[in-house]
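All protein chains but one are shown in place.
Take a look at subunit A:
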Amino acid sequence: MFPKPIEKSSRAAQLSYQGLLPIALLMWLAPLIAVALFSIKPDTDFTTGNYWGLPSAFGGFENYGKVFFQSDMPRYLMNSFLITVPTVIGAVALSCMTGFALGIYKFKSNLWIFFMFVAGNFVPFQILMVPVRDLTLDMGLYNTKTGLVLFHIAFQTGFCTLFMRNFIRALPYELIEAARVEGVAEWRIFWFVVLPLMKPAIAALSVLIFTFIWNDYFWAVVLTQGAESQPVTAGITSFNAQYRAAYHLMSAGSIVAALPPVAMFFLMQRHFIAGLTLGAVK
């Protein structure tokens, strides 16, 4: 193990390491802790200039209550869910199939198609912006959740295919060979042999795509406007305009907007990290 395990060092080194950990963490998360602190302060603290002292009273209920009951925030959150969940399902479903096709079959253009997915996944969004916006307008899907979902599914299929294909490549190929010798139809091999083995990959991809799409801001701004279809990342800016300079409310709003992916991460941590670091180890 590298660096040298701390247990093998002197007692003093061990103690100072254990002391250093929480200090380092506090410094690392300082900007976030500040926002969390702001979000539970009552508004009088801001008018009296008590920015960094302890809250004079616990204003958490009032602040978060305002976010949930006196703003469009619940609507934006709902939109975010209605955009994110179908995208996750669509992108994962499509890429299970593309990944299977590219991972199992040998045909001439296999690697080229695979590389096209990978390259498309890397392009800057801006090169797609004008045509995709135009396309969405033409289909009458501008400013709808459907328009956003369809594009997200298509774009995420690039990354998901890369992921699934590499995962399927690592599965024992003999299983498929054996099934073929038995004369099992190809779609049955996909459904009954390969798909059950892909559960960890599906879990990992689902949490990753959930986070990516929840946090998307660019496409939300390009393809939607207004509270009826905008997700929370775009909604937070209008929320902030509504409560300009009300830092306790803006902080509470930001925390609410950030929470679902955070919850997802802590609940599904193992899958999340496995997905993110795929390929980081040979």
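Quick note on the criterion: a contact is a pair of C-beta atoms (placed from the backbone, for glycine too) under 8 Å apart; a residue touches a chain by one contact, two chains touch by 3 or more; residues count from 1.
Please note the rule applied: contacts and distances are computed from a predicted model.
Determine which name in "Succinate dehydrogenase/fumarate reductase iron-sulfur subunit", "Protoheme IX farnesyltransferase", "Cell division topological specificity factor" or "Carbohydrate ABC transporter membrane protein 1, CUT1 family" the UniProt entry assigns to the undisplayed chain of the complex.
"Carbohydrate ABC transporter membrane protein 1, CUT1 family"
For the chain not shown, which residue from A:A57, A:V123, A:A178 or A:L197 touches it across the whole complex?
A:V123
Taking the entire complex into account, which one of A:V85, A:L171, A:V184 or A:A227 touches the absent chain?
Final answer for the missing-chain contact: A:V184.
Considering the complete complex, identify which of A:A154, A:V193 or A:A246 is in touch with the unshown chain.
Touches the omitted chain: A:A154.
In the whole complex, what residues of subunit A lie against the chain that is missing from view?
Answer for subunit A: residues 1-7, 14, 17-18, 21, 24-25, 28-32, 34-35, 38, 49, 51-52, 94-95, 97-98, 100-102, 104-105, 107, 110-111, 113, 115-120, 122-135, 150-151, 153-155, 157-158, 161, 180, 183-188, 190, 211, 214-215, 217-218, 221-222, 233, 236-237, 240, 247, 250-251, 254, 257-258, 261-262, 264-266, 269, 273, 276-277, 279-282 touch the chain left out.
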